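Note that one protein chain of the assembly has been removed; the remaining protein chains are unaltered in position.
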Amino acid sequence: MNIAFPDINMLVILPLIVIFGSALALLLIDLFFIPAGNKKITGYLALAGLLFTGLAGVPLWGMEESSFSGMVVVDTFALTLNVIFIIIAAITIIISLDYLPRQGIEQGEFYPLILFATGSFVLLAQSTNLILIFLGIELLSITLYVLTGFAYPRLSSEEAAMKYLLLGAFAAGFFVYGIALIYGETMTVDLNQIRLYLTELESSSTAAVPGPTLLLIGGALVLIAFSFKIALVPFHMWTPDVYEGAPTPVTAFMSVGTKGAALAALIRIVTIALPTVQDAWVPVLAVLAAATMIVGNVGAVAQTNVKRMLAYSSVGHAGYIVLGVVAMSAHGIEAFLFYLLAYSLTNLGAFAVIIVLEQRGESAWSLDDFSGLGQRQPMLAVAMALFMLSLAGVPPTAGYLGKFFVFAAAWESGLGWLVLIGVITSAIAIFFYLRIIVRMFMHEPVRDVQPALHRSITWTIAVAAGAVLLFGFMPNLFIDLAQRSVIALGG
Amino acid sequence: MINAVPLSAVLTIAAALFCIGLFGAMSRRNAVSILMGVELMLNSVNINLVAFWRYLQPDLITGQVFAIFVITVAAAEAAVGLAMVIAIYRSRQTVYIDTVDSMKG
Partner (left out) sequence: MELLIQIIFVLISTLILGAAVMVVRTRNVIHSALWLIASFFGIGALYLLLEAEFLAIAQVLIYVGAISVLILFAIMLTHNVTSGEGHKFYQRWWLALLVSLMLFAVILVPTLVGQDWTITARPSEESAIAGAVEMGTAFMREYLLPFEIAAVLLLVALTGAIVIAYEERAQRRRILTLAQELALRKQQQQNHAEE
């Protein structure tokens, strides 16, 4: 019996090891050393874990290698996404430090679960094998089901978790069936080998061969599952209820992180494995994006519940981000990365403001709670106004530049009709984003809301607002990074 | 077996099982019944994987390994789902998903 160690390079998954390791350690430390009622320490330790993960990614810059028999790859694309995901997780943890005790739902497991979810984001950004992508998506999903049900005093939280789980399990079934069909056609689950198979098929194509129909159907099923995760129309029905029911920091986390990670995995699949069958999936994805932009933005118009409005708006934004993917060009992926960064900061900031205003157990989610905020908390109102403008895509915010890049990339790829729909829906969106701003500054206070302002959350909102403005004025800080990521992706 | 039964027969069985599971998951009201439908769907995927493995590439282990992972994920999801059913039952005394629908809009 020969014990031969596999030929693996652990450095490739170093951030993954660090984040999962710190999550595991945190679970144990929280169980044995941290008394109930003092769980904020767990939160701080989680932030330390994230810091270590970020540091672990530093020596990997410039590396471009795959390991574990080609299952994971480390390149600038993955590392850039790592940075974005760490920022998202850090902001989420900071805004939940005070929110959880205030709502009476503080449990030590929250922070390790957030770390596990972030770890799955990191995994999805790095994997080049369908098995690993499937496991990453399922790890992410299960963690989010649990996190959604965390605000258990509110019955809607448990309902939302149950709904999310049933639909998510459904989508997982579609996902694996699609992968099984792809496996049946190509006899492999590795993305690079799928591309080899497809190019061989094309080069040896005769009239008798019907084409990779099984693979296309498998791909369609996989796309359905991804559309569910990213909340593309018509698989977005779960989004308003789940976003409303989940505790607000978890909603913020889900709305930006899941989309980013799932889209990163989708980008890997389509750029590595399926570039040769572009004619098949680009139109489908384009139509989905168009429908998403329309339904998301039109649906938000009617909402008076701010949390649900942000849910619909995030559905709309998913449509815009997908434009970057559909463009299938280097500019498209750069636009995707920039949009993800801008959208994450903006959405997290907006949800942070809602958290500050949220009362015990009940929503500060109706528009009335925002009335007159400009008089009582001017700085908070200004920050919220900035976030709303960025979501609407008004210059000089980062959100505007994000939309601009995405539209430009789609236009260059010949998808003019999609850009037109995007512009029209953006115009519609301005209505409901502006409505909040108007409420804040031009109406009298209706309800007496005591904002729970703590230093950490104030700083977070300030930093997020500052970053939104910063990237709006000087996108070059990030664009260079995005361009190097795209080169690494081979686009 | 591979000489006796054509691959398409096994794939048909798997597809039929998938659609039966799909029907079960979409048409039942009881949350546990929906989870049972999902389990049927995941099992049909496993049949597919094992059939493809045995008929087309029996010397590599990829198909079986993937099937093991699917079983793992199915078990994990079933555990979390049933835990949620129990938790909801405690507060609502019901497991019918259309009666636990307090959110509107």
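Every chain is named by a letter (A and B) in the order it is written, and numbering of its residues begins at 1.
Just so we're on the same page, a residue touches a chain if its C-beta (ideal position, glycine included) is under 8 Å from a C-beta of that chain, and two chains touch if they have at least 3 such contacts.
Please read these numbers as outputs of a predicted model, since none were measured by experiment.
Of the listed residues A:138, A:159 or A:241, the one in contact with the hidden chain in the full complex is A:138.
Of the candidate positions A:14, A:74 or A:146, contact with the unshown chain belongs to A:146.
Mapped onto chain A, the footprint of the missing chain covers residues 6, 8, 13, 20, 24, 27, 68-69, 71-72, 103-104, 107, 109, 112-113, 116, 119, 123, 129, 131-132, 135-136, 138-139, 142-143, 145-146, 149-150, 152-153, 161, 177, 181, 210, 213-214, 217, 359-362.
Across the interface with the omitted chain, chain B contributes residues 1-5, 7-13, 15-24, 26-30, 32-33, 35-37, 39-40, 43, 46-47, 50-51, 53-61, 64-65, 67-69, 71-80, 82-87, 89-91, 93-96, 98.
Methods note: only the chains that are shown with their structure count from here on.
Distance from the chain A centre to the chain B centre is 26 Å, each centre being the mean of its Cα atoms.
Those residues of chain A that touch chain B in the shared complex are 131, 134-135, 138, 142, 145-146, 149, 152, 155-156, 158-163, 165-166, 169-170, 172-173, 176-177, 179-181, 183-184, 187-189, 240-241, 244-245, 302-303, 305, 308. On the side of chain B, the complex with chain A involves touching residues 11, 18, 21-22, 25, 31, 34-35, 38, 41-42, 44-45, 48-49, 52, 56-57, 62-63, 65-66, 69-70, 73, 76-77, 80-81, 84-85, 87-88, 91-92, 97, 100-103, 105.
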